[in-house]
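Worksheet: the structure to be examined is printed underneath.
Only one protein chain is missing; all other protein chains are in place.
Then we have subunit A:
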Amino acid sequence: MSNTTPPPLRTRHGQRSDKTHASFGGIDKSAARNVGSTGPDFVGIARSAEFSELRSRTKWFALSMTALFLALYAGYVLLAAYAPDFMGEPVFGHVNVGLLLGIGQFVSTLLITTLYVRFAARRIDPEVDRIRDTAAGGQQ
């Protein structure tokens, strides 16, 4: 089994914090890192083949999706600014191209959200669990 007690939190004084101030919810504890404690071997994990694979896979997906939605958004905004006549072209009744493209931004946002959730569940989460297990094993 792994070690079940987390290392003590460091406050800004470097001492253990044992008091939470009700009015501000223990904000004084926020020094987030356990500097100096013998934590997990981050450099080792970062160099491992599994982690490199996870990193490049996640980065590739996140960055390409970011590029995609920014391109769609920029295209929409530029059309709205510089092609108002095209955007004002009626499609049915008073509903015009601009309105449909605007609603299209809603659709693309929800679509990318769904794609990412599926990608994360299939390709990120299981891999993260494996790396965590390996790291926990290595700590023994």
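We adopt the following convention: a residue touches a chain if its C-beta (ideal position, glycine included) is under 8 Å from a C-beta of that chain, and two chains touch if they have at least 3 such contacts; residues count from 1.
Note that contacts and distances are computed from a predicted model.
Student: Just by its UniProt name, which of "protein-glutamate methylesterase", "Molybdenum transport system permease", "Cation acetate symporter" or "Anti-sigma factor antagonist" is the chain not shown in this complex?
Tutor: The missing chain's protein name, per its UniProt entry, is "Cation acetate symporter".
Student: Would you write out the residues of subunit A that touch the absent chain, in ascending order?
Tutor: So the residues of subunit A touching the unseen chain are 2-6, 12-13, 19-34, 39-40, 42-43, 45-47, 51, 54-55, 58-59, 62, 65-66, 69-70, 73, 76-78, 80-82, 84-85, 87-88, 92-96, 98-99, 102-103, 105-106, 109-110, 112-113, 116-117, 120, 125, 128, 131-132, 135-136, 139.
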